[in-house]
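Here is the structure we will look at, set down as structure tokens.
All protein chains but one are shown at their positions in the complex.
Each chain carries a letter (A and B) given by its place in the written order, and its residues are counted from 1.
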Amino acid sequence: MELLTILMASGFWIAVLRIATPLIFGTIGELISERSGVLNLGIEGIMTMGSMIGWLYVYQGGNIWMGILAAAGSGALFGLLHAILTVHLGLSQHVTGIGITMLACSLSYFIFRMVLPQVTTPPKIKAMAAWAIPGLSSIPVIGKIFFTASPLTYLAIVISAVLIFLLLKTPLGLAVRMVGENPKGAEAQGINVLAVRTGAVMVGSALMAVGGAFLTLSAFDAFYIDMTNGRGWICIALVVFSSWRPGKALLGAILFAVFDALQMRVQQQTGTFIPYQVYLMLPYILSITALIIMSRKAAYPSALLVPYRRGER
Amino acid sequence: MRLEPREHSSIFLNLGAPVFAVLAGLAVCSIMVWLAGAPAGKALVLIFRGALGSKFAISETLTRTTPLIFCGLAAAVAFRAKLWNIGAEGQLYMGAVAATLVGTGLVDFPGYLLIPLVFAAGALAGGILLLGPALLKTKLKVDEVVTTLLLNFIVLLFVNWLVFGPWKDPMALGWPQARPILDAAILGKLIPRTRLHSGLLISLAIAVIVWAFMRFTRWGLETRAVGANVRAARFSGIPVNRTIVRTALISGGLAGMAGVCELTGVRDYLTLDLSPGFGYTGIVVAMLAGLHPLGVILASFFISVIYIGADSMTRQLGITRYIADVNTAVCLLTMLTTMLLTRYRIRLK
Partner (left out) sequence: MNNSDIVLRLKDITRSFGSLVANDRVSFDLRRGEILALLGENGAGKTTLMNIIFGHYVADQGEVEVFNRVLPPGSPKAAIAAGIGMVHQHFTLAGNLSVLENILIGTRSLISPQSGEKAARKKIMELSEKYGLQVDTAALVRDLSIGEKQRVEILKVLYRDARILILDEPTAVLTPHEIGNLFNTLRRFVSQGLAIIFISHKMNEIMEISDSVVVLRQGKVTSRVRTAGTTIHELAKAMVGSVITIREREPLKPGERVLEFRNLSLKKGLEDVSLSVRSHEILGIAGVSGNGQVELADVISGLLKPVRGVFLVHGKPVPAPSPIEMLSKGVGRIPEDRIQDGLIGDMSVWENLGLENYRDYSPFGLLRLKALRDNGRKLVKEFDVRCQSIFQPARLLSGGNIQKLILARVLSPHPGIILANQPCWGLDIAAAAFVGNRLLQARERGAGVILISEDLEEVMGLSDRIQVIFEGRLSDSMRPEEVTPEELGLLMTGHVNITANHNFDREFEYAS
């Protein structure tokens, strides 16, 4: 069957990992924020900003890893802005998030166009080379797929694992989760709800920005307008789909990447019968479907979207 | 830091909120222009001159104001009921699609019948598109922000297919656009040899109608009640779900009409770049207007000035036109903050 041939090709799984990496960063970042009770709709803008900052740093001659750090920093800054507005001032998380996306996107494009005013084909930068893990990558078939990926992909997996551990197994992670479920209860135990939420949003935003940086520094090797193309919103849907459980979120991102990669391959095979736009629509349709399915059993953090006013009865 | 509710919110505070937001936007833009190495004062002057400095400039600004009025109304109506419609962009395009369907020879009516028909079709298409997310919200409690956003991408791909595929105009020399609509459906120009079309008058009329609807009808009262305190609205017997659905149809319809306007007034044919983000800008317009339908007219005009002015300034100073988008975003975030300050005082402990 043609499906099997697709699934057996190592090129397919390489594509899957490439597609999944920004989604992993974005989804885990959003998940941390939402577990603390804050919906961060700025994700699309923050990812765009991350991709631009990362590219800019390298374009100006900097080191790739420093570029990733710079991207993370920019994400954290926008996260701080979001936190000040929604956590401390208690503004609508929906509208503020949209505003942050607008600001981050427009600033990214502005800076990009100021640096490269007339260019229609963006210049290439030296992107991250795939990094073969010595020893493991020599394993036939699997070695090529799983152990010769971009370093950022490995980073995504490692960071996800670390954050999952932090979130689920440490007192800090417990505080983050409690703040998103019952902030009054957390406050009664001496936890500073506003500080924890701010921290969670900033960390989450830094991750989102790194996911964006992956697009320019690893997957493609230049910055385009509309580069993120809705990935941020897909991450939001994936968080709901994962019932706010980080392990499931990781799986969800990979599953989604499988469907996306599959859709691309199938498109090439079936030719002109089904228009290619339909295939491009599939990620978004899939996301909406995921939202509908999971809405019934939504075990969302009980204090999500509710601003916490200290001392209010 | 503590937030203390104000007992009285004076009219000055309420009017000052959007003014301050606008000033903040301009201030940030000036800083960015200066950082980019250009004279900030000159830039501002060029913006205003570029938007208002000649008859042609004003006509361009007003042309851009028209779709912003529709999209601003769409956001204002929806947000009044706390229905977060971020899908105006997609609804706009669906409106244009419906207008193309009806206006390219499906029926052969004279202008005075065809134009209203085309608008009605566009409004219907936009309304139905928003109906899906609205029903998902009322029945399944799915957050409408994400669904409306994702639908935007789907709709754009749909239009992409139409315009490269079945509706591709063979006479268009390879450009991706649909067949032009019938002459009878084209909106007349208000000022000859400009792009300003009678759609502006239609949008103004619709703004007044929306204002009247919200203020003078029982359905407007119900919409506002549901948005202000849904529990009390339910307790007093207002049918909450029905109100949300009705609001969705109206909001989507308004955005659909924006698409019809651009199609029948500016372009005459369906293309992929019918809207440079009017749906999203409409959200900022609505917030600046304090969700007031008549305020939307003013806010649309102002935002339009910035965009058209920035276009002109770009050519002269070499600052990219994205500066206008930065301004819009700063206006939105500042407006949110100043709106809070009209209700609360900030006390630093």
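Couple of notes before you dig in:
Everything below uses one rule, namely that a residue touches a chain if its C-beta (ideal position, glycine included) is under 8 Å from a C-beta of that chain, and two chains touch if they have at least 3 such contacts.
In this text the structure is predicted, and so the values were computed from the model without any measurement.
When the missing chain is restored to the complex, the residue among B:105, B:239 or B:276 that touches it is B:239. Contact with the chain that does not appear here is found for just one residue of B:225, B:270, B:286 or B:339, B:225. Counting the whole complex, the residues of chain B in touch with the unshown chain are 7-8, 216-221, 224-225, 228-229, 231-239. The omitted chain makes contact with chain A at the following residues, 169-172, 174-175, 177-178, 181-182, 184-191, 299, 301-302.
FYI, only the chains that are shown with their structure count from here on.
Distance between chain A and chain B, defined via averaged C-alpha coordinates, is recorded as 29 Å. Chain contact summary for the complex, chain A toward chain B: residues 41, 81, 85, 88-92, 94-96, 98-100, 102-103, 105-107, 109-110, 113-114, 117, 229-230, 233-234, 236-237, 240, 275, 277-278, 280-281, 284-285, 287-288, 291-292, 295-296, 298, 309-311. Residues 1-3, 32, 36, 79, 84, 86, 136, 140-143, 145-147, 149-151, 153-154, 157-158, 160-161, 165, 280, 283-284, 287, 318-320, 322-323, 325-326, 328-330, 332-333, 336-337, 340 of chain B touch chain A in their complex.
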